[in-house]
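Here is the structure we will look at, set down as structure tokens.
A protein chain is absent from this complex, but the other protein chains hold their places.
First chain written, first letter: the chains are A, B and C, and each begins at residue 1.
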Amino acid sequence: MKNVYKIITYILLAAGAVIMLFPFFWMITGSLKTYNQITATPIVWWPVPAQWNNYTTALEYAPFDIYFINTVIVSVGTTVSVLITSIFAAFAFSRLKFRGRDTIFSILLSTLMIPSQILIITNYVTVAVRMQLMDTLLALIIPFTASIFYIYLLREFFNQIPEQLYLAAKVDGTSDWRYLWKIMVPNAKNALITIGLFNFIASWNAYIWPLLLTNSESKRVLSIGLKYFSGEAGTDYELLMAAGTIVIAPLLVIYLFFRRYIVEGVARSGIKG
Amino acid sequence: MKMKKILALLLAVLMVASFAACKTDTSEEPESSKPAESMDPLKEWPSIPAGTVLQFWHAMGGANGAALDLVVAKFNEENEFGITVEATFQGGYTDLHTKLVSALQGGDIPHIAQAYANNIMVYLDSDSIVQLDEYIFDPQVGIEDWEDIIQGYREENSNYPDGKFYSLPFNKSTEVLYYNETFFNANNLTVPTTWEELKDVSMEASEILGKPAFGYDSLSNLFITWTQQAGGQYTNNNGDVLFNSPEAREALQFFIDGVEGGYFRTAGEDNYCSGPFNDENLVMFIGSTSGSAYIGSDTFEWNAAMVPFGKVEKVIQQGSNMFMLKSDEVGQLATFEFMKFLMAPENTALWAMNSGYLPVRDSARELPEYVEFVESGVNPTKDIGTMYDGAWYIYDPVFKESYSIRMAVEKAVEEAATGLKTVDEAITDAAASIN
Amino acid sequence: MKVRLENLTKKFEEVTAVNDATLEFLEGKLTGLLGPSGCGKSTTLYLIAGLFKATSGKIFFDDEDVTRKEPEKRGIGLVFQNYALYPHMTAEQNIMFPLQNLKVPKKEARKRALDMAKLVHISELLNRKPGQMSGGQQQRVAIARALVKEPRILLLDEPLSNLDARLRLEMREEIKRIQRETGVTTIFVTHDQEEAMSISDQIAIMNEGLLQQVASPQEMYRNPVNEFVAKFLGNPPINIIETEIKGGKVDAGGFLMNTGTLPDQPVHVGVRPESFRLDANGSVKAVVQAMEYTGRETLLFAYLGEKLCKVIINADIIFKKGDSVSLSLKEKSMLLFDLEGNRLYV
Partner (left out) sequence: MFEPRWKTTLKALLYLSPALIVIAVFVIYPMFRSVWISFFKDYNIFKHTGSGFGLDNYKWVLNDGRFILALKNTTIYTIVVVPVSVVIALFTAVLLNSKMKGMKLFETLYFLPYITNLIAIGLAFKFIFNSTYGILNRILGLFGIDTIMWLNDPKYSLPALIIFGIWSGLAFKIVVFLAGIQGINKQYYQAAKIDNTSRWRTFTKITMPMLSPMIFYIGIISFIGALKTYVEVVGLYGNNPGPADTAMTIVYYVYDLFYGANEPPRAAAASVILFLIILVFTFIQLRASKKRVQY
């Protein structure tokens, strides 16, 4: 009986894993096919010979090396700032008692419900016209230096750090500032890494805003590069998939590196809901 | 297919080289129009200082982007004013539109950009769009052989509320009938030229294939074109819906009969018929000439023909236009020089040979290099696409709601094709949804 | 340092956690702040620590009014129920942390931390993190951390409640030792009367926000001011016999007492189990219901009239159910309370 359970579990999990991974498989094999092989019947599972030149062709369409560097700068920039602003805000919401705390928090939470697509026109004016940041990497970072969603997540985590630690630190003569950095932050390490990764991934994939706020190739990011492969009457699927693979490959590496923290961090942040 | 692309590219490079070579001899040519200056003292145009830089926002990715870069590079090298155009890819049309809507709120705007006429009409609200009549028809700087520009294009670009030109044709395409020549030859089929022939050939080919033989890429184009081919009307410039008519019903019914009879189909999930066409799942389809780059297979030869007509010879013109944004007098004049350059016969031909688009002038297709290119047989659409009479061209009337109406008729075709509604219901509902 | 509370009141919205408390904690002594959970003792402690702000009333350290002072400026050490050690720091880092807040040079801080570790006997554990230590060890680290900055007052909030029984006894002695060695004025919050009695120089007992009595353990045990205090102290608890004063006399299960001038009224008579004596000449016969033998003494459950009482005897005699014993009472061992629980003095 026990073995039957085991076998069923393995079969179900394996089937699930195939479902989860199949789109990746399709994208990666697709990036090695010819244009016609992608839509061919019967299905071409593994292209022989593999069209490695799709990658070289895709890379020629746009300066992906510059894009890559910019994407790293922007992703790291937003991630570091999001972490800092979230740490401050989550600390205030979880440890400091102040008038209007719940009201402010509810208002912030409710803004999660706005479809962000309708905000960008106004934000364009703010950043490009008022702040005069058009065509700078800073413009790609500034609007994303704070995130309600991550403040919410981090607050959940901070709330789980026993309040007594805070009181103990107070009695020990610790300032709020020092407490935050010496006690809260080290204890929330996993959550912070997870939030950082979430934000990094989101920033890495961001498309419309970077496009709006940049004109020079020297200021653009990877996801804009994906747009080169779709025309008004068709799409170069094989090149798009190659470019898509190029874009997510760094994320894949980062993910495998930080995997342990993601699982733990999500866990913690989810526990209290 | 790869070979053809490479071949085309090689050819293009050769041509640029030869253009550049002969251009050096004739670089004085534009000077010949200069004497006109003294003839019209009313307008005093500034001189364009060397080093003027123009921004050009476009939506041409991939091979089209490369072709545009080629033409822009040619301009930067050859223009007598020392103007440099910086062309920037801004994503797809939707992205570019989003970007323009944003930028026109007071941000940095380019000197020239690309857009569909209905969007340009929206930009007019910003008061930042330059009315071009005073440039086009100016005796000094204007376009002399104006009539050479294809009639349909001229009409579309002056179809704004005040009847003035706010744009000029840039990347234009039209629809052709693509067909699998190998299949047609093997089965002794003739390329259809009328609806009835289209129906007969499709039925015959479908018998052989065991699946629908003919497809139509753009269902809104289908509705707009076939309604008018059937003698009906679509909308007028006031935005009045005119397609709630027997002709529209007849046209749509003709298509739906084919879908239900199993010999016509839509692109549907494939988005474009080129995919199933390449896979030999259908043997002919009506699609944009700009899609020709996506067609090709190692297993068969393809060709293109004029679209089959109904009672009236009508064919849609597609693609977008270029428009000028306000800057200073010098910038605007320089921009106009660039626009003129893009529309010059040899340049629009160069553009057409390297991109998915067609020349905007009748004379361009007579140019030896273009003739040679067409005869090389690299891309039959480059020939077919230029064969339509300028008067056959139809276009979306330019008014704010034209997009919504296009969406509504596309939905109507889909509703009828998927059996959600009858042809009559679909058309009635589409008309009602707009008023 | 003396700590004095004057009319101290703390309200949380509708609840009054501490109600008009006035009391003095003795300098250099260990005061147990005792009461059932929710009685306001921890609140009082946090008020002294400055973690809560008083609604009204004043707190003095010696003659200095600290009521409005921030906790970090009060010079106190506080040990929490769960120790509140910083989980990501080693024992040494935990102990040094307060000194770093005070910007004590690292070298000196380390030396003081080592001294403190020696005092609380954890010198060999300095490199461990809290998760790698037992409850008792964490407790010692917490005390070391509280003491390392040489506080004027050491506050302990139920510090033993998370330990098992044996460790609790051990730590109790340790705390007493450390307090003696350092001589720091100490306030110790607990709900365990035995703990409070054994460790404290002075006990303050609270109930429902009200301070009941402040006295030495012996005095409080022998001379409780009200029925609550009488009942709260002592294990097994005091026997309460419901009876009445009639004509200057009261009869509690057969034991009689002159009540002098007290008017006739229903009363509760409290008699501690150890106040009984086996006495062949005893005036009262009690019927044994059950007995428990603990080795040191014997606890009888016996009926005094209709009231089942606990009786502690030292004799090594085996009783059976239904046996009859004659008992007498030690001098002045009957405590009288009125129905409000107030002590009636004869």
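Descriptive notes on the structure:
The criterion applied here is as follows: a residue touches a chain if its C-beta (ideal position, glycine included) is under 8 Å from a C-beta of that chain, and two chains touch if they have at least 3 such contacts.
Everything quoted here is computed from the prediction, not taken from an experiment.
The chain not shown here is touched by just one of A:Thr85, A:Thr136 or A:Asn159, and that residue is A:Thr85.
The chain omitted from view is touched by exactly one of A:Thr34, A:Thr57, A:Thr145 or A:Asn159, namely A:Thr145.
Think of the hidden chain as still there; on chain B it touches residues 94, 97-98, 101, 104-106, 118-119, 122-123, 125-128, 266, 268-271, 276, 279, 281, 400-401, 403-404, 407, 410-411, 414-415, 417-418, 420, 429, 433. Contacts to the hidden chain, counted on chain A, fall at residues 6, 9-10, 12-13, 16-17, 19-24, 26-27, 30, 38-43, 84-86, 88-89, 91-93, 96-101, 104, 107-108, 110-115, 117-123, 126, 142-143, 145-146, 148, 151, 163, 166-167, 176, 201, 205, 207, 223, 226, 237, 240-241, 244, 247-248, 251-252, 255-256, 259, 262-264, 266-268, 270-273.
Here is the rule we use: only the chains that are shown with their structure count from here on.
Taking the mean Cα position of each chain as its centre, C sits at the greatest distance from chain B.
Pairs A-C and A-B differ in how many C-beta pairs touch across them, and the larger number is found at A-B. Nearest to the common centre of all protein CA atoms is the CA centroid of chain A. Chain B and chain C have Cα centroids separated by 92 Å. Taking the mean of the C-alpha atoms as each chain's centre, chain A and chain C sit 55 Å apart. The multi-chain contact residues of chain B, meaning those touching 2 or more other chains, do not exist; every residue touches at most one other chain. Contacts from chain C toward chain A in the complex involve residues 46, 49-51, 70-73, 76-78, 80-82, 84, 86-88, 97-98, 101-102, 145-146, 149. Interface of chain B with chain A (complex): residues 1-2, 55, 57, 61-65, 88-93, 95, 98-99, 101-103, 105-108, 173, 217, 270-272, 274-276, 278-279, 281, 287-288, 290-291, 293-294, 296-298, 319, 356. Chain A contributes residues 162, 164-165, 167-175, 178, 182-183, 186-187, 189 to its touches with chain C in the complex.
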